[in-house]
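With one protein chain removed, the remaining protein chains of the complex are shown where they sit.
Up next is subunit A:
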Amino acid sequence: MEWKKFGKELANHFQTGVSYMIPLVTAAGLLTSIAVIFGGQNVWNQTSNIWGNLRLLGQTGLGFIPVIIAAYISFSIADRPGLAPAFIVGLVASSMGTGFLGGMLVGLLVGYLVKWLKKMPMPMNLMSVKSLIIIPFIATIVVGLILIYVVGSPIKAMTVGLTAWLKGMSGTNAVLMAALLGGMMAVDMGGPINKIAYAFGMAAFTSGGYQASTAMLMAIGIPPLGMFLATLLGGKRLYSDAEIESGRSAIVMGIVGITEGTIPFAVADPIRVIPSIIVGTSAGCAVNAFFGTVQKTALSTVMAIPFSSNWLLYTLAILIGVVVEALLVNFLKRFTKAAPAKEA
């Protein structure tokens, strides 16, 4: 029971870190993508033109991922005093090449150490010394040295191994991973499981594992797009007026990449909608992995079409996912339920 509670607490801290990281990833990912798409491969290592400079902005941002993860996990655990030490040690972790994993570990270590130091009893007249000097100094030196001398190298090795595994993935494994990521992205429509898959895809993206990031990003738009098609095909026979209205906003959400557009449908009829979006999204991502199409931007489903390595096959994969989802959900609604939801 205690362990379960601790696990839930830990998940909350990770999610807080990820929530602060998301805008950083979108900004930096987009800048890097734009630079490479328009400036070609020679944008790296130069700042003589605008594309080189956009690359500089984006690359600096991506390098900051372990830092922001460390700092805000620690902030989540220990509040304000957790920030500064985790920023310092997180930046060291980043420059050691420990990646996302290193950032998470630093955040946890600094966070819990600071939290424990905060509770340590102290004479009243020394309290200001404790918050001003002792906590930042101790937390930085302890976790910093642990990182540098103990855990840094093994984590770096793990990151390198994971990256190589992701990049080298092909055939059945790649299809399975895409299907799994797709399903995870769909299952709670923007909730915690979705964000685990998101974080994984983004971690892969930053180290060049574009197969994983392509699958994850493709999955974002499929659930709402599929429900839009389903309302279009099912019409008033299967959907209430409110749901048809939601379908119209779902297509917009699908195009700009907000999985949450599916939620109204899932709330009204979870038993039929959620399995359908999981199956549809998985199918789309798996088909795309089978085609071997990748896109090297941080853009979602529809917006990434022009940047994909084969836009025809990429679009086909999206359509397959959308159609499978729409047909499945309408089939389930048609044959396991008589009428649309009661408001109709």
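In this section, contacts are C-beta pairs under 8 Å (C-beta built on N, C-alpha and C of every residue); 3 or more make two chains touch, one makes a residue touch a chain; residues count from 1.
We adopt the following convention: contacts and distances are computed from a predicted model.
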Using the UniProt record as the reference, specify the protein name of the hidden chain from among "Cytochrome c oxidase cbb3-type subunit 1", "ABC transporter permease", "PTS system IIB component [Lactobacillus acetotolerans]" or "protein-glutamate O-methyltransferase".
"PTS system IIB component [Lactobacillus acetotolerans]"
From A:G7, A:G40, A:G191 or A:G208, the answer for touching the chain not displayed is A:G191
Missing-chain contact, candidates A:A35, A:I258 or A:V279, resolves to A:I258
Residue by residue, what part of subunit A touches the chain that was omitted?
12-13, 15-16, 18-19, 22-23, 76, 79, 188, 190-192, 195, 258, 260, 263, 267, 270
